[in-house]
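A single protein chain has been removed from this complex, and every other one stays in its place.
Chain IDs A, B and C follow the sequence of writing; residue 1 opens each chain.
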Amino acid sequence: MARISLEAAGDIIEAVFAKGAALGLKPLSAAILDAGGHLIAFARQDGASTLRPQIAVGKAAGALGLGVSSRAIGQMAVDRPTFVAALGSIVPSGIVPAAGGVIVVDAGGQPIGAVGVTGDTSDNDEIAALAGIAAAGLQAQA
Amino acid sequence: MARISLEAAGDIIEAVFAKGAALGLKPLSAAILDAGGHLIAFARQDGASTLRPQIAVGKAAGALGLGVSSRAIGQMAVDRPTFVAALGSIVPSGIVPAAGGVIVVDAGGQPIGAVGVTGDTSDNDEIAALAGIAAAGLQAQA
Amino acid sequence: MARISLEAAGDIIEAVFAKGAALGLKPLSAAILDAGGHLIAFARQDGASTLRPQIAVGKAAGALGLGVSSRAIGQMAVDRPTFVAALGSIVPSGIVPAAGGVIVVDAGGQPIGAVGVTGDTSDNDEIAALAGIAAAGLQAQA
Partner (left out) sequence: MARISLEAAGDIIEAVFAKGAALGLKPLSAAILDAGGHLIAFARQDGASTLRPQIAVGKAAGALGLGVSSRAIGQMAVDRPTFVAALGSIVPSGIVPAAGGVIVVDAGGQPIGAVGVTGDTSDNDEIAALAGIAAAGLQAQA
């Protein structure tokens, strides 16, 4: 199984922040998790608020936990609010049901980790996450 | 970066309660937090109910965590209820999405703490919080 | 039943800090709780570390929860460590088994609240707590 190395995680974060700068986004935070949901690397840009680590991790960990992007979990939360709310209390990191959490897959489509971005709108957070994954030569789950 | 001293925190609380008295509000409670969300000072007026400490702290801590006032978080909770609900389980103090939690900023606009007030209507709580911050010669986040 | 008013709570805190100054203690934090364990007032002196609110409350709340001072709980923790450790997870505020948490009683010996002090040695914390209770004209549980 491929893994996301610390070097690749650093590349992702660098590209996430570059995308944020290019689009003029607010200060971003980015978390890179391994396949088991454990943090490989995290960075919070100057001026970002204090809860950003938990939100970034919660987006990525929720995605890995349910096997879909945090955007899809956001839609799930609209369709089945009590189900998603109930999961929050059984996941140590919580689940953040908003776009910006994206699973990274290997060539065979198996999850090797996830990226969580927060700080601007959820849509922009996801754009930055996807840019980061692509810049590191990795593949986001379709 | 400036800090909110204990003396300034005492001034804020005194002014919050003075505003409440001037407006004839119900018994108020006020929490003053540092930039990291840690309590500097708290006071609950006689006759206020028992959950007021947690509500006051939850308004102020939520504001610092997300970087906006608890009034803005209240609007966010209307627009995106499942997102705000999900945050509740990843914030130790919880998040209270109602007006009355206001960030205090330094001359450069950086957060140096927050004030949370509860006891009357959310609108009145916020009026008292803002009055307290101004009376201490400090600046509320715009 | 007598209660600790907010005014009395303020008097206790003022006297706790005066005792600390008189003895040359480190920056102190003091929490005043009502009979139900709910915070009436709290203050953390400039320079005190960030966990002091929880420690001050944990000393006072533990005392009220078990009906003895946090000094006695400290001894209990030596004698029956697993018992005290187990309580920590069923008390929302935790239990801090070290001197500095003192129950305040009315003329009939019934608890009307508690004071928790932290910042210096446990012994000095307790001296300051007792001084604060006495200065406010209240009675510590024997």
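One rule holds in what follows: a residue touches a chain if its C-beta (ideal position, glycine included) is under 8 Å from a C-beta of that chain, and two chains touch if they have at least 3 such contacts.
Source: prediction; values computed, not measured.
Trainee: Who touches the missing chain here, C:Leu64, C:Val96, C:Val115 or C:Leu138?
Mentor: Of all options in C:Leu64, C:Val96, C:Val115 or C:Leu138, contact with the hidden chain holds for C:Val96.
Trainee: On chain A, what residues meet the omitted chain?
Mentor: Spelled out for chain A, the touching residues are 3, 5-6, 9-10, 34, 36, 38-46, 50-51, 53.
Trainee: Could you list which residues of chain B touch the chain missing from the display?
Mentor: Residues of chain B in contact with the hidden chain: 1-3, 34-38, 92.
Trainee: Across the whole complex, list the residues on chain C that are touched by the chain not included here.
Mentor: 47-51, 54-55, 58, 74, 77-78, 81, 84-85, 88-89, 93-98
As a working rule, only the chains that are shown with their structure count from here on.
Trainee: Any chance you could name the chains that touch chain A and chain B both?
Mentor: The shared contacts of chain A and chain B amount to nothing, since no chain touches both.
Trainee: Find the geometric centre of each of chain A and chain B from their Cα atoms only, then give the gap between the two centres in Å, rounded to an integer.
Mentor: Their C-alpha centroids are separated by 30 Å.
Trainee: Roughly how far is chain A from chain C, centre to centre by C-alpha average, rounded to an integer in Å?
Mentor: Averaging C-alpha atoms per chain gives centres 43 Å apart.
Trainee: Just give me the whole-number Å value for how far the CA centre of chain B lies from that of chain C.
Mentor: 25
Trainee: Identify all positions of chain A at which a residue touches two or more other chains, and write them in rising order.
Mentor: Residues of chain A never touch two or more of the other chains.
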